[in-house]
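Removed from the display is one protein chain of the complex; every other protein chain stays in position.
Let's look at chain A:
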């Protein structure tokens, strides 16, 4: 019984090895290949060329990183103009509507004087934990305000932190331009034109009153536009106790841990929160207030490489990326 609609010349029968007596020649051949590969892996050069099937292919991850392609998408971010601090989002709700898992929640800004809607968002909450990174929001956005970030190191021990609010979603345009130069240059002109039109319709600080922006005259204070029914910005929520320092820990380890925590607290800007308990003995319970100033701070184009990286590592990474770019002929 055969299905006859396939022509005979289209079909071939795979060749089986049905020999009953064998003296291990198949295994010997296999081991020969493995040995050849093993030698190449030990003494060969590291390579990343797609044509190679021998040699070393490892990437020593935290130090070495592969270059992410421009189209790479991880989590959505929102853009603002470096010069004026104006956010590109106009709360048109296109992304909220298309989002397959429905994780985008936008509150439209309203003019406090007239109560009329303004082309800006009062708040923008995105559930990073449920986002499926499909990229539809960035695809449909007519104002090029929402884009997909390349930063994938988002792990946290604090789950509620993954409901990301407007302050922490904002990145300057220069950041996006650095991670996706050609994709931005394709849309730059129309995006900026649309932004200029929208700025005209935004009274006061509306549209640039979120987060702590690096450049420009952005208002830092969160002006908390009173909008009926709007959820208050997710700022100022206690981050919960950080793991207490164990009782059975050796002295020097405790000292080291305390100093690390103090340094971290200083970096966050909320110096007093972490610095105070240093003198006290264990257990130390640290309560960190998640202020927008502490957690938002998008640190410009370098952020793509990682904030905590040492200088030489960063230089090395830059060199690798340049080489890759040259290889690709950009």
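Heads up, the rule we're going with is that contacts are C-beta pairs under 8 Å (C-beta built on N, C-alpha and C of every residue); 3 or more make two chains touch, one makes a residue touch a chain; residues count from 1.
In this section, contacts and distances are computed from a predicted model.
Chemist: Which name from "NADH-quinone oxidoreductase subunit D 2", "Cytochrome c", "Phosphonate C-P lyase system protein PhnL" or "ABC transporter membrane spanning protein" does UniProt give the chain that's left off?
Modeler: "NADH-quinone oxidoreductase subunit D 2"
Chemist: Using the document's definition of touch, tell me which of A:84, A:108, A:133 or A:174 contacts the absent chain.
Modeler: If we include the chain that is not displayed, A:133 is the one touching it.
Chemist: Can you list, in ascending order, the chain A residues touching the missing chain?
Modeler: Touching the chain left out of view, chain A contributes residues 1-3, 5-6, 9-18, 22, 24-27, 29-30, 33-34, 37, 49-54, 57, 66, 68-69, 71-73, 98, 100, 132-136, 139-140, 148, 328-329.
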